[in-house]
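Complex shown without one protein chain; remaining protein chains in place.
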Amino acid sequence: MVRDEKLSESELRRVADDLRGDWPTAEAVDFRESVEYHEALPPSKRFAEVLESADRPLLQPRAGVPRLDDQVRLLTHLLEDGRADLLPTTIDSYTRDNEYAKAQEGLEEARETGEDTLNGFPAVNHGVDGCRELIERIDGPVEVRHGTPDARLLAMVTFAGGFQSFEGGPVSYNIPYTKRRDLAETIEHWQFVDRLAGLYTEFGVRINREPFGPLTGTLVPPCIAIAVMLIEGLLAATQGVRSVTLGYGQVGNLVQDVAALRALRALGEEYLPDEVAVTTVFHEWMGGFPPDEARANGVIGLGGATAAVAEPDKVITKSPQEFRGVPTMEANAAGLRTTRQLIDMLAEQEITLDGVDDEQAFIERSTRCLVDAVLERGDGDVAAGTVRAFEAGALDVPFAPSESAKGAVLPARDDDGRVRILEFGDLALSDDIRETHAARLDERATTEQRPCSFRMVADDVDAISEGRLIGRPREGES
Amino acid sequence: MVRDEKLSESELRRVADDLRGDWPTAEAVDFRESVEYHEALPPSKRFAEVLESADRPLLQPRAGVPRLDDQVRLLTHLLEDGRADLLPTTIDSYTRDNEYAKAQEGLEEARETGEDTLNGFPAVNHGVDGCRELIERIDGPVEVRHGTPDARLLAMVTFAGGFQSFEGGPVSYNIPYTKRRDLAETIEHWQFVDRLAGLYTEFGVRINREPFGPLTGTLVPPCIAIAVMLIEGLLAATQGVRSVTLGYGQVGNLVQDVAALRALRALGEEYLPDEVAVTTVFHEWMGGFPPDEARANGVIGLGGATAAVAEPDKVITKSPQEFRGVPTMEANAAGLRTTRQLIDMLAEQEITLDGVDDEQAFIERSTRCLVDAVLERGDGDVAAGTVRAFEAGALDVPFAPSESAKGAVLPARDDDGRVRILEFGDLALSDDIRETHAARLDERATTEQRPCSFRMVADDVDAISEGRLIGRPREGES
Amino acid sequence: MPRTVILGVIGSDAHVVGITILEQAFDAAGFDVVNLGVQTSQEEFVEAALARDAEAVLVSSLYGHAAQDCRGFHERLAEAGLGDLTTYIGGNLAVGQDDPEETRERFEAMGFTRVFDSETEPEEAIEALRVDLEIPPTESERDPVRART
Partner (left out) sequence: MPRTVILGVIGSDAHVVGITILEQAFDAAGFDVVNLGVQTSQEEFVEAALARDAEAVLVSSLYGHAAQDCRGFHERLAEAGLGDLTTYIGGNLAVGQDDPEETRERFEAMGFTRVFDSETEPEEAIEALRVDLEIPPTESERDPVRART
């Protein structure tokens, strides 16, 4: 069974050597030389420092296209026209599957046809030099954003390539992103990634690590998301990571979102070791968007307003074209500016909402239940406990495609639009917490004069894209 | 001196007959026949009923183009693609000046060239039949929105033409809209308009009247706006108007805006006679917009969010193209949908903000000071009192172009972004209220390490268009 | 007798929410739905269609790589003797802000019977399937199938 223990340097080296065979570009990776490369980068490109020293929420979009020149153009546009504070490089789906040959095929097709035949930047294929060229040509800190269960080679190449921030984690990049990956194995793979980041950190290059908070992006109850964040933060800390950004995806209820972000920060600081600098990131609504740019701007507006009240360290913005497909760079920059305008107009206002403290306490209590259950199942070991908790459904994620999760949890909104749990499966929540969820959903069922059922869940899934928050029955239905 | 007394029917008739000579289309106006025409209109076109029976904030854009067919196309688009609940017909600036000949010139030029050479719909020139054609071809309630100090002929023609709602009032369409109009005379003109609306009301056609709340749209302190609304509501009620919609323009501070809308509703219900149905309208930010559609969407987003919390009966939306000029119909519809999305996502959430009650009490106390001062100066007569109060500067509007106002009041934002008063002139606010304003602005001066001055006001005027709320000194300035 | 349809997300795509909703809707409409889940290969679709004697194969793809993932799919179906099968594909079928009309034509040319975009309501697909499989309409239907599909 996998255990939450620091990987030895020899083990790290052994795995790294093994991985070198996976794709030709891996040969060029040289740790010592890479540390020197990072040391020479200007302060404006040091991700952790820029993020941790900010005095207002920093904005970061998602963006990745197959070709290097295009990626430079895209990021430059987002920096200049979008006034992004932090930049991303989103990796394509084949790379996420470790299908570097397919990614190569897509990249070559992109080069020939001029079309974006990949949904992201195949960083492994671009290799260390390609990545460094990108880092050098962009005047800002750039993060690798992906969704790769086994991101070891990606981390080797991109860290050597000058990236100082890396999204993901063994749960958050397995459960929502893939079907057949074994969770224990994924944890081992991420121990490698975290250890590598930790090693850079020990050599003075503080690599920022960002567990992916939104999970499946679809009505994820805050306690589940936060529990996963704490688990991944703990795992990363063990491997020597010292800069951790915990994430959370907007659910759309203002009070619940503000409460959840506060709970995330408070629990993050409590659970993670003192030597870890904890920051938080808020993702604008990650579920289905309205098929209309104007209404999408409304969703983004609520995201910006929520961020202004909750004051996370970072906000990942959406674009008004989210529904249709990967956005144009103009639309992507527009999403940034809409968000910035809202945050800056609200930033100096004192806004105190009733009910945040209660909801925060409830979220914290629920999250503790889940994390305790994990630790118990692992006899104090968070790695082993996570595997066992997911096996048992004690920890679970709604709409999880992965066979490593039970996928028995079903969420639904209550009468106020807060995300509650309708089906618990074997989720390790105490009876009194379950009762609260049930009571809130019963209220809604009464309002709607229909039983709680999957119909309600399906209506909630569609609600925001249809222009509302709660999936009330339509006329004639019940 | 003008007095707040109900116009006699003979006086009404005399004035109406006089006005018939002003432009040929006036001849066609026939009161009795018009009442019958209104009676035959379907319930969906009865403005007051639709507005007063709504169970959520209704949305209304601004829109007016010179030609009839274009206006039909425009309103149809706003109805279908924008899902507007209520429709406008914005009148051109020449008509507002009673320059019907110039408006005719513009209209003919528009017809010849196909270009929109007028900034609105010249309803008097289109005449009763033109207006009726418009009303018939549009499946919704339509309001006349303008800015005309002497709107008597416009009211005669448009009421006869089937419109059931009419914006404006003697103060709100004089002080912000014109330079040399005498206030007492304007009050007399609006007594005619209100009396005509009252007469229709007596005959069963409840014409809705909407004093223009935003005034100059530029940092108007809530107490001033609300005092003007109460004055105009009282004047309209005297003439028999029974459906009054009081307005307020967003200042951008969430707590202050919510408090102001609540104060507006509470005072409206208190001051206006019981037989008047009082509704409220919230105008999305009426000052200078950002020269960027994405950031403009942020401003609109904050407007929508504010409306969702304050729940006015109606919201006047802005478009992302506000800065550049009269918007395309697509952009206008987009502003509606962005607002709708925000309102509908927030509508069912219980959102209670700290500090609203205190701010509301402060606004109400200040407003009472102003209205009391008006009534005192008129020995209980609101018409005479208004004229005298404006003459003395006891009532005043910031940035008023009108010679009928002192224009001595200067507003500025405090450290929280709320609009306070920097220069009072002779504004009839009690000393303790003045001290509160001064104290709040002193806090800001301390924060910014610069004195309160016109520089601060100018910075606040530009702030939202530059992407923030408070006009903090830029680097290097102080 | 319920008619069997195969449903799955092709390639390395993990977007599961859409097919979860579709499964539930087809099930409620009386179909026998075999949901293969996300990250389903071409082989798995063919095998399931053969094994379950399915009348239609419904392919979902959200992440933008549909064209590459579906290359040779209809040839493979034909080899398995399933050349006549009704095949639908739906979702976000290209990367970026594509022209829906072009995308539709591209996938029709690849052999799909019908092509649906991501604005598709489940009811539209159900109604289309009733037409294509010649199932008499029941009361449960709601929206008529869109003219353009």
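Chains: A, B and C, in written order; residue numbering restarts at 1 for each.
Following the convention adopted for this analysis, contacts are C-beta pairs under 8 Å (C-beta built on N, C-alpha and C of every residue); 3 or more make two chains touch, one makes a residue touch a chain.
Here the structure is a predicted model, which is why all the values come from computation and not from measurement.
Every shown chain touched by the omitted chain in the complete complex is listed here: B.
If you put the hidden chain back, the residue from B:D22, B:D81, B:E99 or B:E391 that touches it is B:E99. When the omitted chain is restored, the residue from B:G162, B:P176, B:G385 or B:G467 that touches it is B:P176. Contact residues of chain B toward the unshown chain are 93-94, 96-97, 99, 102, 105-106, 116-119, 147, 176-180, 216, 218, 287-288, 291, 321, 323-328, 331, 399-401, 454, 458, 461-462.
By definition in this document, only the chains that are shown with their structure count from here on.
Our note on geometry: chain B versus chain C, Cα centroid distance of 53 Å, whole angstroms. Per-chain CA centroids place chain A at a distance of 30 Å from chain C. Note on chain placement: the centre of chain A and the centre of chain B lie 45 Å apart, centres being C-alpha means.
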